[in-house]
Structure formats: structure tokens, C-alpha cells
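A single protein chain has been omitted; all remaining protein chains appear in their positions.
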Amino acid sequence: MAGATTFHIGIDHAHRFESKAATRETPVVKWLILGISLTFFVVFLLMPLIAVFVEAFRKGWETYLTALVEPDALSAIKLTILAAVISVPLNLVFGVCAAWAIAKFEFRGKQFLITLIDLPFSVSPVIAGLVFVLLFGAQGWFGSWLSDNDIRIIFAVPGIVLATLFVTFPFVARELIPLMQAQGREEEEAAVVLGARGFQTFWYVTLPNIKWGLMYGVILCNARAMGEFGAVSVVSGHIRGQTNTLPLHVEILYNEYQFAAAFAAASVLAVLALVTLVIKTWVENRAAQSHKDSNRDDAS
Amino acid sequence: MAATKTFRVLPGFNITLGFTLAYLSLIVLIPLSAVFLKTTSLSFAEYWHVVTAPRVVATYKLSFGLSLVAAAINSVFGLMLAWALVRYSFPGKRLVDALVDLPFALPTAVAGIALTALYAKNGWIGQYLDPLGIQVAFKPLGILVALVFIGLPFVVRTVQPILEDLDTELEEAATSLGAHRWQTFRHVILPILLPALLTGFALAFARAVGEYGSVIFIAGNIPMVSEITPLMIITKLEQYDYAGATAIATVMLMLSFTLLLIINGLQAWTSKRTGRDR
Partner (left out) sequence: MAAQAPARRTLRRLVTAVAFALTAGGALAQTSILNVSYDVSRELYKDINPVFSAQWKARTGEVVTVNQSHGGSSKQAMSITEGLEADVITMNQSPDIDILLERGNLVAADWRKRFPHDATPYTTTSVFLVRKGNPKGIKDWGDLTRAGLQVIVPNPKTSGNGRYTYLAAWGYALDKTGSDAGAKDFVTKLLANVPVLDGGGRGATTTFTQRDVGDVLVTFENEAILIAKEVGGAKFDIVYPSVSIDGSAPVAVVEKVTEKRGTTKVAEAYLNFLFSPEGQEIIASHNFRPRDPAVLKKFAAQFPAIRTFSVDDKLGGWKAANAKHFADGAIYDQIMVNR
């Protein structure tokens, strides 16, 4: 199967399956699956989102906008984006490296390594924050050295970035590993045998195959980086206008009984997530377009 | 089996594995070792006393039990949702696809508040469940709802790329050989999806075990009934008891690690059995 996984880009993948009898369900089954999965979607995802927006606009557009352009909110948005912009690329590079090593090679302790990569997910966010306090806090391992040299890690931007890195650590890697395992390594081996260098092989052979997985990984990683609350809350210091991220700002507003403003700030996070999806769609369309131009007869 | 353990065609093993291990150590292992070292300030008897207190044990059961149930629910419905997103066209599909990641983007506290608002007895959904005698908010069932919410993207997003990559030829071949649709799914498609599905299950489970922010609003937090393990950690920290907090954290870590290792082993086994991991 690996040989044929090269290009399945299109505006809608569904067409590929729905056009053939062999890959189509009977209408009853189709509508059953659609019905169940969409009900599940509505109850568990759509309703909470609608609740957020309804609350956000309860006091009208004006309150909504005021809540967002307030200096504290703006600085929180900036800090949130900064943390994501630093941590997502780092975890992306790591994810690709880890997936390459794990999926393309056999070695002992592989399952152990994969499980270690999973570990940050199961660490309670509070503990994820606490570990950095134990390391860099005034009473931590490096505490006195840091304070002697007047370097601030926790209760400052570096601590927030570290905590974000930690909680979003596995996303790209765990997205790519099963995908690259499913694809095997024949294509890459063929490329190498034909004289391609390592990076060329990765760029021209592997990357086109894994780009959807990669993109999902980045999207999830980014969404989580922006939404993380627990771990960041421990290392942030909560200084208004300086070390508050957007999720922390939401909590503050909520605790001030400014429900509408709190949900307005929360809706920004939801919108940021939607923006990444719009970018994904745009990339998809562009890729489909260029593919169609270069290779008309292969377009499905 | 093109490559053997002694001869590797592909380059880059040493550098990618080396980087992986270095980065893993720096970001995850060294920080986590701080947790284990902190517990050494307790004697073993003290440690044992902290982690086996009846109230704490009750939270393990609740947290791990509900997390497994939530991951199972997500595996079933997440697979269906991924299937619908890849295989069918329907109005609003882009929107559905986009919103799948929502549970990550919403700060956990917001998710908790929104879910509580929906499922409380005066909420949009709760008001219909209350007459039926079903109480969700402030009960263990509420915790389950929150855990399902936060875990869903994992299953959908791990299964989706595999489904998108799936070749129609395989199914066509199966059909031409006389297989029913269900047989094709059961014997051809599911084995291919299984490793990814197990990964999704593992991740959804792992995430659910540690979750605090969204659960705390909807849980009720009654000792022995609806307290989750992360809350135990917080209460220790409230008393400035780092050692006690890290002690419970180590138990969570070891339990999660063991369960994840089993799931990942299962995943490797299923890949090998279906001959995919070449």
C-alpha cells in the first residue's frame, strides 16, 4: 500500500470514496454513522462552544470589543502567541526527528521510548508546573545560582515557555509515529538506493506522505499551547499585564464576575484555533491546485 | 523485511535518535526526576502512608476508571466522527472538522464552566435530563462528560490521517473477492486503523488522568465520591506539603506509565501481526 500513498489531495477527500461502490456504505449505514457521530459532535463540542459565544455576547458587541482591546487583555494575547510561536516549532523539530528514528528503524526499547514521549500527557498540569518550580524556584535545585546571577526563569516568560513546551511535547511526535509506521520505509529506501541524500529523501519522499499528519500535529500542538492553563498558572506569578497568558486572564475576569468579558477572552482562543484550521484549508487548496497544474492525469 | 538490525539503508538514525533522547531528557525526564527526588524527603513508611490513605485510593479508582471509560467512549465515537469527516460529504463539514480541536484551544477552566452551565439542572441539556432523574453536573457522571470532551480530538486526529491515506484499491479488492462491507471493514480496514486507534485511546486516556481545570468545576469534589487524584495533589500543595504532593504525583506517573506501556505494546503487537511495521 505504501507505494500508492503519494497524493490524495483534493478539496474533499470524500469524493474518492463515495464515487466507488466498493468503498461506499449503504445509505442506511451512512446516515446512521453520520447521525450518531454528528449528534455526538453537537452534544460534546458544538454546545459548549455556543455556550461560550452566547455568554461572550450577552452584554452586546461593545462589551465584547472593550474586553478585547483592554491593555491587560492585549498583553495576555501577545504573551500567549509568543509562547506558542516558540514552543510549537521546537516540538515540531523534535516530533519529526523522533518519528523518523522510531518509525524507520528497529531498536531495543522502542515501546519504552514511545511511552516516555507520551508521559507529559498523563502528568497533571499542576505537577507539570511544579517540576519547574522544584528546579528553578528559589528553594529549587538551581534556585540560588539563578538568583545570584539575577536570572529569572519562573514567574517570567522563560518559565511560561518551558511549561508550554512540556505540556505540548508529545503532540507532533505522537501524530507522526503511527502514520509513518503505517507507511513503512520502502519509498525512502528506494530513494536512497537511487542516490538521494538523507535530507533530500526526507524532503521529497517522506514529507509529502506525512504532511496531513504533520499538520494535524502542529494544529493540536498550537491549540494546546495557547489553551494551557494549569501548568502555566503555577509558573506564571499572575502579574497583571506582564505574566498573564490569555487563559489566566480568562480566569481573572471570571473571578471578577465579569462573565461576559471572560467568555469574550475565551472566545478569542476558540477563534485562534479556528484560524489555524482556515490556514490548513488554505494550504490544502493551494497544494491541490499546484498538484492539478503539474500532474493533470493523476488528479483523482 | 528489507532492513535488518545490522544493516540500515536509511540514513539519520543516530542523529535523529540522539536529538530525540537529548530533547526528551531536557524537557521531560530531568524535570520529572525532580518529582521523584522530592519524594525522597519522605521515609518509605511516610510515603506509603500518604499514597495509600483511603481517601487518596478512592481518587485513583475514580480518576483511572473514568479515564479508561472516557477513552473507550472516545475511541468509538471518535472513529465514527473521523470516518464521517473523511468518507462523506455533508453540509457544514468544514466547520465540524475545524471544531474538533476546540477542547484543546479552550482553556480547561472555560471548558469546565461551559460544561457545567450546560449540564447543571438549569442548563440547556441538564434541564431535560433532570426530570429523567439523571444528574450530571456535580456527580461522577459530570467528570466523565468533561473527560470525554477533552479527549475527543486525540482519537479523531490520530485516526483521520490514516483514513485519508487509505487506498481504495484494498477495499475494491476485498469487495471483488466477495466480502461484505462489514467484513471489509472488520478484516481489512480495522486492522490498518487499529494502531492509530490505540494511540488515540492511549493519548485520550493519558490526558484524562491528569486533567484538573475542566473537571474541578463540574465534579462536586465530595471526598470518597467525586474527588479526582489531581485535586489531592492540589490540597497537599495548599498545605505547603511538596513532598506529599509529589508522592501522589509519582503514583499517578507510575500507574499511567504502566498502562501506557501496555497500550503501546498492544499497539506494536497489532502492527506486527498485520505485517505493517516493516
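Chains: A and B, in written order; residue numbering restarts at 1 for each.
In the analysis below, contacts are C-beta pairs under 8 Å (C-beta built on N, C-alpha and C of every residue); 3 or more make two chains touch, one makes a residue touch a chain.
The shown structure was predicted, so the numbers you read here are calculated from the model rather than taken from an experiment.
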item	value
Which of A:I210, A:V234, A:V250 or A:A264 contacts the chain that the document leaves out	A:V234
Given B:S25, B:S89, B:T168 or B:N221, the one touching the chain that is not displayed	B:N221
In chain B, positions touching the absent partner	50, 53-55, 113, 116-117, 120-123, 137-138, 216-217, 220-224, 231, 234-241, 244
Contact set of chain A toward the excluded chain (per top definition)	82, 85-86, 89, 133, 136-140, 143, 146-147, 152, 154-157, 233-234, 237-242, 252, 254-257
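Keep in mind that, in the parts below, only the chains that are shown with their structure count from here on.
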item	value
Length of the line joining the C-alpha centres of chain A and chain B, rounded to whole Å	15
Parts of chain B lying in touch with chain A, wherever the complex brings them together	2-3, 5, 8-13, 15-17, 19-21, 23-24, 27-32, 34-35, 38, 77, 80-81, 83-84, 86-90, 93-94, 96-111, 113-115, 117-118, 124-125, 145, 148-149, 152-153, 157-158, 160-162, 164-165, 167-172, 174-176, 181, 184, 192, 195-196, 199, 202-203, 205-207, 209-213, 229-230, 233-234, 237, 242, 245-246, 249, 252-253, 256-257, 260-261, 264-265, 267-268, 271, 276-278
Sites on chain A touched by chain B in the complex	1, 4-5, 8, 12-18, 20-23, 25-26, 29-30, 33-34, 36-38, 40-41, 43-49, 51-52, 55, 93-94, 97-98, 100-102, 104-107, 110-127, 130-132, 134-135, 140-141, 162, 165-166, 169-170, 174-175, 177-179, 181-186, 188-189, 192-193, 197-198, 201-202, 209-210, 212-213, 216, 219-220, 223-224, 226-230, 246-247, 250-251, 254, 262-263, 266, 269-270, 272-274, 276-278, 281
